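One structure, pasted below without further comment.
Yeah, one chain of the complex is gone here, protein chain that is, but the others are all in their spots.
Note that the chains take the letters A, B and C in the order they are written out, and that residue 1 is the start of every chain.
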Amino acid sequence: TSEGRRKSCWYEEEIEQDLRWCYALNSILHTGASQYQDIALLDTRPFGKALVIDGKLQSAEMDEFIYHESLVHPALLHHPNPKTIFIMGGGEGSTAREILRHKNVDKVVMCDIDEQVVDFCKSYLVANREAFCDTRLHITINDARAELERREECFDVIIGDLADPIEGGPCYQLYTKSFYESTVKPRLNEGGIFVTQAGPAGVFSHTEVFSCIYNTLRQVFKYVVPYSAHIPSYADTWGWVMASDSPFKADTEELDARIKQRIKGENRYLDGKTFASASILSKAVRKSLDKETQVYTEGTARFIYGHGTAHKLNHAHA
Amino acid sequence: TSEGRRKSCWYEEEIEQDLRWCYALNSILHTGASQYQDIALLDTRPFGKALVIDGKLQSAEMDEFIYHESLVHPALLHHPNPKTIFIMGGGEGSTAREILRHKNVDKVVMCDIDEQVVDFCKSYLVANREAFCDTRLHITINDARAELERREECFDVIIGDLADPIEGGPCYQLYTKSFYESTVKPRLNEGGIFVTQAGPAGVFSHTEVFSCIYNTLRQVFKYVVPYSAHIPSYADTWGWVMASDSPFKADTEELDARIKQRIKGENRYLDGKTFASASILSKAVRKSLDKETQVYTEGTARFIYGHGTAHKLNHAHA
Amino acid sequence: TSEGRRKSCWYEEEIEQDLRWCYALNSILHTGASQYQDIALLDTRPFGKALVIDGKLQSAEMDEFIYHESLVHPALLHHPNPKTIFIMGGGEGSTAREILRHKNVDKVVMCDIDEQVVDFCKSYLVANREAFCDTRLHITINDARAELERREECFDVIIGDLADPIEGGPCYQLYTKSFYESTVKPRLNEGGIFVTQAGPAGVFSHTEVFSCIYNTLRQVFKYVVPYSAHIPSYADTWGWVMASDSPFKADTEELDARIKQRIKGENRYLDGKTFASASILSKAVRKSLDKETQVYTEGTARFIYGHGTAHKLNHAHA
Partner (left out) sequence: TSEGRRKSCWYEEEIEQDLRWCYALNSILHTGASQYQDIALLDTRPFGKALVIDGKLQSAEMDEFIYHESLVHPALLHHPNPKTIFIMGGGEGSTAREILRHKNVDKVVMCDIDEQVVDFCKSYLVANREAFCDTRLHITINDARAELERREECFDVIIGDLADPIEGGPCYQLYTKSFYESTVKPRLNEGGIFVTQAGPAGVFSHTEVFSCIYNTLRQVFKYVVPYSAHIPSYADTWGWVMASDSPFKADTEELDARIKQRIKGENRYLDGKTFASASILSKAVRKSLDKETQVYTEGTARFIYGHGTAHKLNHAHA
């Protein structure tokens, strides 16, 4: 009976300084804090349960499948036979969940720096419970760079599920040309693929980080594919960039065939055609990416200490 | 110096009952009212000048080109030689402006029911001033159905730039099967194309009206193409449906060639590839459209008087 | 460490259609619903735990003492020896709690129509737990008018702790001249006092119901004292009216003496001086009350069914 009544509790997010996105709330389910960040699980009316870190929505029950299917499947499907996967970040568990649906995957290493976030998500995100229990999943609490450098093994696919490269932010150095060259590339097996979330990719918002991540990756890899999808709970189109030194050869039909063959259960968002559409950017964004000249390097990051705190997580995943 | 300060004036829109979208305001430029609706021109910080009708954003300076290029150019470009165009609604003038950029167009009839909206936009929307003065443009103040029935001529392209088909709303009857069959189709020349804005087309929001407009049109026309694009100021992906009894044969290269040949100035958003991407819907939306069974008919509209007022204009153009 | 961060969850109340009052939220502690209304207990940052009924703040932990001390103590202290008290409404328990602090009180009858509200408050409002267990308190679930008419006993003080007299609202008839004359007055012992909450009493807001409640009571009782106090969580000054056929004779010193003698524990807000200040209204409000001519009668209430639902509770207590 109360469904029709005006709600009085709201979650409010400042997408930008001059732009707000507000959801009516049913309840605040859990709150927590780590040494790095505040964590909350909210029950929102428009998007279901929502994981919020430091006042930024990370993932909403109703549409996180768009983000996670888009992050994981294109890279794994383009790879001829992906057996070992490394996730930088990904503490929420949804990226691991999507990877583990691939029957040919033998081993997933998830390396997140924040143990509290991992524990919080393990406890409260019901949709990822099975994934967290999968014996193929190995969780390490560490800085992704340190972990990749420490390990001697290589991976078929490396996935960046990290906060955006904000200068002074916690993840900036995991988006630089030298990191890709000296740390990521050496840890990819022959034919290996790297994919990363790449921030907002809207007609205007793609200039924040998307175009620059794309441009940085094309300095390092021979084949680079940017793609995007609108995520309702983010109030924006989101971007990912996939990169490799081997060409991406699977076409729409081949992708659909591999989905059928390799993936347990059915995708809700991604199939061959969806990827075809996602990887053709609009004229406005395409032109802008072509012209991008900025490259993320350790040098260009003028680390302004303290600066990163407020905007630490910009719609992205730690 | 005040750029960085927290803004204290906001425009707030209820996208849905439980979802709000808020822009910081620089100023409220003009306000007015007609017998049908309230009109305001706001100067917003994130999206520039914005036309708001009855508390619903119609069009924002910064990104209206996405909506209007998507509404107009695919239909006109797929037509071999569009000379005469009829706009249902479109009082804002932006649809006319995009049409008039086509050099082969001889005559545009814009038929809007609200003279005050037309006058308001003529006076205040600087971007459309030239279009409003173009001698090829003929403005009629009338109900679009009555006008089409009254006229004896046919058109190469008919464009629906109307409010969404909300039951009891002002435009419902302009989206019904019988209207398309008895009024629109007879007014199309041989090879003519009909295109209409079709409401929100997001992964969830497409079920509001997009899928049903699509399904209604495929009862009436042989060839029907739904397509969509994310519009930042709407906080959603938007949809359009293009329909004809002649096949749509222009491919990506042909579209680009025709753009070059026919359109004055350069498109910012739409080209061959953009349309290719826009017209491949994601798996989630595609499946849902395929399964849609509802058809808009006069019968299915249970006119609940008064019901339409609040949601009269749902992000669409009267 | 998260104290200084921008909060993202908010409780929002429409004080009037054009005026909003918003608190940052720590959590939503409990929610419930009865046949009459929605109930919620929120943990707000500025005002502590807050009881919200149908989207209207009833009472906030941090400042409910202002409302409840002001409602209860002036009437009980002006009475020479109050032994029996009847509360119309008061389901929250705070009014009973303040009454039960009076050592000379033998019996308190609390008559609230909504059992769910009473149970909710019994369970969750820790500050009232002791009061709810006091054997002098008798709780009846009934309409206050019916209950007063059914009972044969009289009371020393009758307290109105009800929602405002909105036409068509649930409590309108408990504020009418005929109700005061035929139901309340006959149930008061010799020297008995009636006091009621009387809605907003600000420089502008006092015309909503305060002046009219005052004017109605002065048609019925010989001595009528309106008084008011600013309640921060209500974002307004609130009003009460005390009425009797015996004169109110206790001065500031006498009130302070009786507080010392009769009340267990110490008042936080009310003492002799506070009441002196509260019962001298500002020129603006005083003049307006003098000139008030409207009287609440059954006749003036044009019961528009359905009308009362949205505004059922206007900052007042059911």
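The definition used in the following text is that a residue touches a chain if its C-beta (ideal position, glycine included) is under 8 Å from a C-beta of that chain, and two chains touch if they have at least 3 such contacts.
Because the structure is predicted, anything quoted here is derived from the model rather than measured.
Trainee: Name every displayed chain that the left-out chain is in contact with.
Mentor: Touch partners of the hidden chain, whole complex considered, are B, C.
Trainee: If I consider the whole complex, including the chain that's not displayed, which of C:92, C:156, C:208 or C:236 touches that chain?
Mentor: Touches the omitted chain: C:236.
Trainee: Which listed residue, C:20, C:150 or C:222, touches the chain dropped from view?
Mentor: Residue touching the chain left out of view: C:20.
Trainee: Quick one: say which of C:125, C:270 or C:289 touches the chain that got left out.
Mentor: C:270
Trainee: What residues on chain B make contact with the chain left out of this view?
Mentor: 1-2, 5-14, 25-28, 31, 33, 38, 40, 42, 52, 54-55
Trainee: Suppose we count only contacts with the excluded chain; which residues of chain C make the list?
Mentor: The missing chain touches chain C at positions 6-7, 10, 16-24, 44-46, 62-63, 66, 202-205, 229-230, 232, 235-237, 267-271, 273-274, 276-278, 280-284, 286.
Here, only the chains that are shown with their structure count from here on.
Trainee: Hey, how would you classify the chain contact layout here, line, ring, star, complete or other?
Mentor: Contact pattern: an open line, chains touching in sequence.
Trainee: Pick same or different for copies chain A and chain C, depending on whether their interface residues overlap by over half.
Mentor: same
Trainee: If you fit chain B onto chain C using the CA atoms, what's the rotation angle, as a multiple of 5 degrees?
Mentor: Value: 180 degrees, nearest 5.
Trainee: How many angstrom lie between the centres of chain A and chain B, each centre taken as the mean Cα position?
Mentor: The answer is 34 Å.
Trainee: With chain centres defined as C-alpha means, what is the inter-centre distance between chain A and chain C in Å?
Mentor: Once rounded, the distance between the two centres reads 53 Å.
Trainee: Among all residues of chain A, which ones touch two or more of the remaining chains?
Mentor: Where chain A meets two or more other chains at a single residue, that happens at 6-7, 10.
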